[in-house]
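Could you have a look at this structure, given as structure tokens, before my questions?
All protein chains of the complex are present and in place, except for one that has been dropped.
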Amino acid sequence: MPLSPGILKRMQRIEIVINEEALDDLLSVLRDANVRGYTVVKKVGGLGSTGERDPNDYSLEQPNAIIVLICEEDQAEKIVTMLYPKLRGFGGVCILSDCQWTTGQPI
Amino acid sequence: MPLSPGILKRMQRIEIVINEEALDDLLSVLRDANVRGYTVVKKVGGLGSTGERDPNDYSLEQPNAIIVLICEEDQAEKIVTMLYPKLRGFGGVCILSDCQWTTGQPI
Amino acid sequence: MPLSPGILKRMQRIEIVINEEALDDLLSVLRDANVRGYTVVKKVGGLGSTGERDPNDYSLEQPNAIIVLICEEDQAEKIVTMLYPKLRGFGGVCILSDCQWTTGQPI
Amino acid sequence: MSLSSLLVPAILFFALGMFACLIKSDLKFPPDMHKMIVIYLLIGIGLHGGKELAAANMADAISAVYAAFAFGIILPIIAYIILRVIGRIDPLNAAAISAHYGSVSAGTYMTAVAFLAGIGVTYEAYPVIMLAIMESPAIMIGLVLAGYSRRALGGESKNQKGMMKHLLLDAFTNGSILLLFGSMAIGWVISEPSYKKIEPFFELIFMGALCIFLCDMGMEAGRRISEFRSVGFFLVGFGIVMPLIGAAFGLTVGHFMLGYSIGGITLVTVLAASCSYIAVPPAMKLAVPEANPSFYLTLSLGVTFPFNIVIGIPMYYAAAQYLHETYYPWF
Amino acid sequence: MSLSSLLVPAILFFALGMFACLIKSDLKFPPDMHKMIVIYLLIGIGLHGGKELAAANMADAISAVYAAFAFGIILPIIAYIILRVIGRIDPLNAAAISAHYGSVSAGTYMTAVAFLAGIGVTYEAYPVIMLAIMESPAIMIGLVLAGYSRRALGGESKNQKGMMKHLLLDAFTNGSILLLFGSMAIGWVISEPSYKKIEPFFELIFMGALCIFLCDMGMEAGRRISEFRSVGFFLVGFGIVMPLIGAAFGLTVGHFMLGYSIGGITLVTVLAASCSYIAVPPAMKLAVPEANPSFYLTLSLGVTFPFNIVIGIPMYYAAAQYLHETYYPWF
Partner (left out) sequence: MSLSSLLVPAILFFALGMFACLIKSDLKFPPDMHKMIVIYLLIGIGLHGGKELAAANMADAISAVYAAFAFGIILPIIAYIILRVIGRIDPLNAAAISAHYGSVSAGTYMTAVAFLAGIGVTYEAYPVIMLAIMESPAIMIGLVLAGYSRRALGGESKNQKGMMKHLLLDAFTNGSILLLFGSMAIGWVISEPSYKKIEPFFELIFMGALCIFLCDMGMEAGRRISEFRSVGFFLVGFGIVMPLIGAAFGLTVGHFMLGYSIGGITLVTVLAASCSYIAVPPAMKLAVPEANPSFYLTLSLGVTFPFNIVIGIPMYYAAAQYLHETYYPWF
């Protein structure tokens, strides 16, 4: 893209979907990894290996949470390495993708 | 990235935004495509060819839903081929992008 | 991917996270940039340079909003150029990534 | 009627909501709260109406049904003509807007009931049936007008019949209408002691809950009113004149044809003068997607609704009083 | 008991909800509204029960506790045997379903209370303790049955003990049970004038709020009932027969062993006949993840709950009446 490289910076986008109950644990792992920014969407539904989850189910209210995290490549590596062993316990999904950060000041 | 390829696996991320009313139809298409995992965010707003949608509008309560789906490349192809003809009816958006799945066990 | 190029079209995905209070301002910037489609998720939490935000906090109810926008490359460039100076005021995050749009009719 | 009749809590709370919006307060009620109060109010109004109807005269009830249909058909046609001929509004927007004026606003109706209760005036049970009935014919007429416009514009006439059937079904299965009819039926069949058990919830605290609802509606109206520029002066004027035309019909029918008491005439007038913001907007969005929703929503929620709440209701009441004291009904 | 006893508003609103679902109305209550009403109803029922218990006999209260435990243990075992032997249901699903039938449904209980209030019948204070107690033993038995099944299937027996402890704790810290017990304790200790202050909120308007709750439950039941095909005819039949078996136990215990009045027998019967949809489903999802939730949820919410509401309660009442007038209690 013809945008000046001062405006755009290559970063990694990490997206995690887990059981909302495990959210606090996950966030504390992230804090241990010195993460300084993330975004959380709660009351999310889904289907996975543990069956269907519906945040509004009358009897089995089981919400997921989505966490989105933008960070530099080496930090992404660190985070994934830290999360990897715990992810089986948490269940859910964790994906990485490339992105470009537009403000010159990455966190 | 220097992460071991045993930890990361190339996958496709499919993201769909549709009218919440069409969600059940879409999910049954996905089930037909043998999808074994997805994440759903409801009560989402937006602007599109059919105008503005606000889940909290007093009179025209019209929510969208976001569906995010991580799958292998060939399954992504299958899903897109199945969805393609129906998408015009559903309206909304369906995009694909590359991502890397971190637990060794793709669904 | 072996999918016909008639089905898939390269586009840009812009994802913005900002304070929900700044949403109206942002959307009017987008409207000025002639954007014809976007998706908005409200009541989103997160952590950033201005501290933690929890949409359900009893006293400091401070929600973020996520805006996702699919557009063509040159429009993405235009939007980023327009947003760039305002983003510092808005705070938050704005990232770009590549994606493929599946319906033949980009907005 | 003194000024104090305006100092009805419900109306004051509406004004408070508008004021909050005006001074850009961060006051905001949770969206679900709005939905919950609407559910509660509709059930309350239905139950009360049903109980009264159980004791009412069938022949009179049927006259009310006729009147409701007449309003639902005639008012949108008048509105359409005004919009097209005087306002030169494009046909499809005209059709969509018109449909709203053939229908009713439950919020306005309840405020009128609160107004009458506040000044101690009684009223007949029939207007509540009219309230429940009036959504559907207006939606149909809106669709007919849109079809007519489309043909006039030379467009393809779409599957008019299929749409009609679809909308008729929608109008019947519409949650609000179903709740109103359903609780009316329940109020009708249950025994007096049964009713007494649920009366504290559905009647005793009704007026207070209405205040919260109207405070919320005041904020919504304030938000909508600020968009009046995008709507244009003609339409804003229309949003004030059309309820007056409706009111003239309502007064005539309520007094001369139905022969109601002052309270009953006021309610019939309010029904004719008010304009839907519950069932008609989504129906029109579906049936006339070419029309701009911000036109009919601004008119309905931002102009006609506040006009009726603050100025209309006391005015209609005064007119009903005058008519009742001056003329005999025709029948 | 005439037909009019069926015309209890609470039951009619349940029917309205099911009807709305049947005709595919877009009527939908906000999910948070459901949670809020449940919170309100549980507190209301707990306070009322606590106040009555404060004036009650301890020995009698303890008999009620025994009965509650007996139901919670015996009924799931019977259910398990029927499911396994007659229905040839796989062991883990059988265990999960069984646990639900040893437990109770607060919604059914409250409807029964509304029913009795509607026909002016009084009842003892003890059944409300049974309501609060009966969730836990059923969960434990469900776990024992699942462990037994797993061993029978030759699978690894899992950490049965740890799970038991975990579930016991969960059953105690479960929000609904805590709310019920907590407000029962509060109702117990507060003075009469204190209770009078909060009575309007928790008693006076209780029956009306229950109507809204049941309307919502009617929609949920309607949604679930439409899935009965995926559940199979045997299970649907089981969902109707099992409450009858429970009712037989309830009638026997309520009349012959506890010696309650007609109202009290009816409530005990309802407890035995009803089946949990609040605390047991999440516990079973956790403890028996191999079982299919749509089985036990469809049975509980789509079959047994509506059966009890519409047919069961009046039937149990009639049976209690008959028993009470025909036989003497054993003690």
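In order of appearance the chains are A, B, C, D and E, and numbering begins at 1 in each one.
Operating definition for what follows: a contact is a pair of C-beta atoms (placed from the backbone, for glycine too) under 8 Å apart; a residue touches a chain by one contact, two chains touch by 3 or more.
Everything numeric here is computed off the predicted structure, so don't read it as measured data.
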Notebook entry, point to check: So which shown chains sit in contact with the chain we cannot see?
Noted result: C, D, E
Note to self: For the chain not shown, which residue from D:Leu92, D:Ala114, D:Val144 or D:Ile225 touches it across the whole complex?
What the structure shows: D:Ala114
Next item on the list: Specify the residue from the set E:Val121, E:Ile190 or E:Ala318 that touches the hidden chain.
Entry: E:Ile190
Next item on the list: Could I get the residues of subunit C that touch the absent chain, sorted low to high?
Entry: 50-51, 55-56, 58-62
Checklist line | Touching residues (missing chain, whole complex) on subunit E | finding: 32, 35-36, 39-40, 43, 170, 172-176, 178-179, 182-183, 186, 189-191, 193-195, 197-202, 204-205
Next item on the list: Would you write out the residues of subunit D that touch the absent chain, in ascending order?
Entry: 4, 7-9, 12-13, 16, 19-20, 23-30, 32-33, 114, 117-118, 120, 200, 204-209, 211-212, 215
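Operating definition for what follows: only the chains that are shown with their structure count from here on.
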Next item on the list: Go through the assembly and pull out the chains touching subunit A as well as subunit E.
Entry: none
Note to self: By that same contact rule, can you tell me which chains touch subunit B and subunit D alike?
What the structure shows: none
Notebook entry, point to check: Looking at C-alpha means, what's the farthest chain from subunit C?
Noted result: E
Next item on the list: Determine the centre-to-centre distance between subunit C and subunit E, using the mean Cα coordinates as centres, and give it in whole Å.
Entry: 48
Checklist line | Residues of subunit B whose C-beta touches two or more other chains | finding: 41, 97-98
Item checked: Multi-partner residues of subunit E (each touching 2 or more other chains) -> none
